[in-house]
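For this depiction, one protein chain was excluded, whereas all remaining protein chains were kept in their positions.
This part shows subunit A:
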């Protein structure tokens, strides 16, 4: 379990208590400025506060051990140097201190997972936006973390890539990892998440299965938009 207890960050989060289970995809949604990214960085152990992984406080866990267990993909796609895709993905191995062979195997697997093996020697500056987003995700996967926390990982992708990556996140959850995604698109959260946290002005306003957390009543109350869900199963769309 990854849990927060009365998490407060002045001006951003106002007492968030929740517990996330591994083996599932959790989506964090909310209007702009709701505190989604703040909650995600807190869950990654990057902010002060009572966040616990398997009962142990993250601020009392050695940083490298925390880094091996929790992979965090920030929203910014910043890469300071024009490294190759393979070198970039290899940065995900930094907390491990494993042998070069183990590192190379993990990098190869992560590259294959996001379908970038054939571009592994290409410089990051020569990738398209979508390829770059996948390379950055592969960096997180290469670390083999128990938890994968990603801040709007689908923002710059076309629909085929969005579908592939969401399927990939579902596979990771199916393999027992905890997956937490900050999402902007409510339909993605509805169709692909097992659980949805709705944040508004730093408060946790709804927390549950997508059907109840993203009920039209909740959407109307939080976003001020009268909307309804069309379609069924994993193919729902939001109309307003």
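The working rule: contacts are C-beta pairs under 8 Å (C-beta built on N, C-alpha and C of every residue); 3 or more make two chains touch, one makes a residue touch a chain; residues count from 1.
Quick note on the criterion: contacts and distances are computed from a predicted model.
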{"item": "Name per UniProt, for the chain absent here [options: \"Transport system permease protein\", \"NADH-quinone oxidoreductase subunit H\", \"Succinate dehydrogenase cytochrome b556 subunit\" or \"proton-translocating NAD(P)(+) transhydrogenase\"]", "value": "\"Transport system permease protein\""}
{"item": "Residue among A:46, A:181 or A:197 that touches the chain left out of view", "value": "A:46"}
{"item": "Residue among A:36, A:52 or A:139 that touches the chain left out of view", "value": "A:139"}
{"item": "Option touching the unshown chain, where A:31, A:95, A:130 or A:208 are the choices", "value": "A:95"}
{"item": "Full-complex contact with the absent chain, from A:72, A:169, A:192 or A:229", "value": "A:72"}
{"item": "Where the missing chain touches subunit A, by residue", "value": "41, 44-47, 63-64, 66-68, 70-74, 76, 78-84, 87-88, 91-92, 94-95, 136, 139, 143"}
